[in-house]
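The chains shown are only part of the set, and none of them has been moved.
As written, the chain order gives the labels A and B, with residue 1 at the start of each chain.
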Amino acid sequence: MSALELVQLNLLSPAILCFALGIAATLVRSDLRFPEPLYQALSIYLLLAIGIKGGVALASGTGEGMWLALGAAVLLSAATPLWCFPLLRLALRLSPADAGAVAAHYGSVSVVTFLAATAFLHALGEPFEGFLPAMVALMEVPGIIVALLLVQRLTGGTTHWAESIRTVVVGKSVFLLLGGLAVGALSGEAGLAKVDAFFVTPFQGVLCLFLLEMGMVAARRFGDFGKVGAALLVFSLLMPIAHAALGIYTGYLCGLSRGGAFVLGTLAASASYIAAPATIRLALPQANPALYLTSALAITFPFNLTVGIPLYYALSGWLY
Amino acid sequence: MNIETMKRVTIVAEAVIAERIQDDILRLGATGYTTTKAEGRGSRGVRASEWEGRNEKIETIVTPAVADELLQHLSDHYFEHYAVIAYAHTVDVVRGAKYR
């Protein structure tokens, strides 16, 4: 498939079209709003569902290479702030808190970007490892902690440190992913069979609804582009590509399938906008949310969803 | 009827720090509080994420002394970095002992 066809396949999927519709809703100032409980219900559903599916795969997995790949993914996300933080400090001249905050977001991952990547593989008919949802759960937290440690080393602040880590580890998103993994792993294929009409079959449709809302949320931040500055904008567009390449290569070295390596690359490329913002807001209140939220949510997230996914897939073709 | 005057302190805070403020309120001597979900617009307009919920409005009926301490505490610990406002006014309550 040519690059153009890949882009088209991605852009014309219902999920990405719904994301675009959400952006349009905000731009034309429609009065469409998702009530907050609906947003939360969709989030709970999506996180629990990927957890459960991943858990079933974990339990039935043969395990060859699985632990290697999971370990490598954890290391990759923990390491990400090690280069993002100095880069943001020195090249972009951000304050320690701001640099740490942005680094934490790029060291963590975006669940919805993960889902869009797997939906893309489904549409292509390209297979991938069933345990990848476990990877999402494991990659959410380490990068955030490393980024906070880097800031602390520099500034010596210690406020609310333990609370911040607790927040992210038992925070809803990580809790639901890990909890879903446990439910899936313990109940196995037989258990999944009873509930797949709810957690599996309608999943892609629910994702459309969620992306409609995410489009509105992201577009509401478009007004903050000005506050971000050209340098951070470039960072938010190029860093994901670099991370994707690194992730794909890591997956390749661990023996993942092409689909698996592509997903790991997309995860590495993605920036968190659920677990990280809440943790950072508590741990680094002096960091400016307009910077980290805008770059993660309004730049990197739409970029990955639209251009990034087919691009990273094409990238993966060089190794496979 | 036994009417006493107390203070009602109202706090509007971004959701991410709501729980911490609630703990502070009880620690400073309030006997309870009431919360409602709110949205809003202010000079800062900062929210951690939709997933955390929007703003939280917290109201507590306290003695004037606790009200002062609470406003002072919020001013010292949250006003600089977080999206928070707080204000107080006098109210008439029945059975004031409940709030002491």
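To be clear about the criterion, a residue touches a chain if its C-beta (ideal position, glycine included) is under 8 Å from a C-beta of that chain, and two chains touch if they have at least 3 such contacts.
This is a predicted model, so every value here is computed, not measured.
Stoichiometry of the complete assembly recorded in this file, written with the chain labels shown: A x3, B x3.
In this section, only the chains that are shown with their structure count from here on.
Centroids of chain A and chain B (each the mean of its C-alpha atoms) stand 35 Å apart. Note for the complex: chain B touches chain A at residues 14, 16-17, 20, 37, 46-54, 80-82. Contacts from chain A toward chain B in the complex involve residues 36, 39-40, 43, 172-173, 213, 217, 273-274, 277-278, 280-282, 285-286, 289-290, 293.
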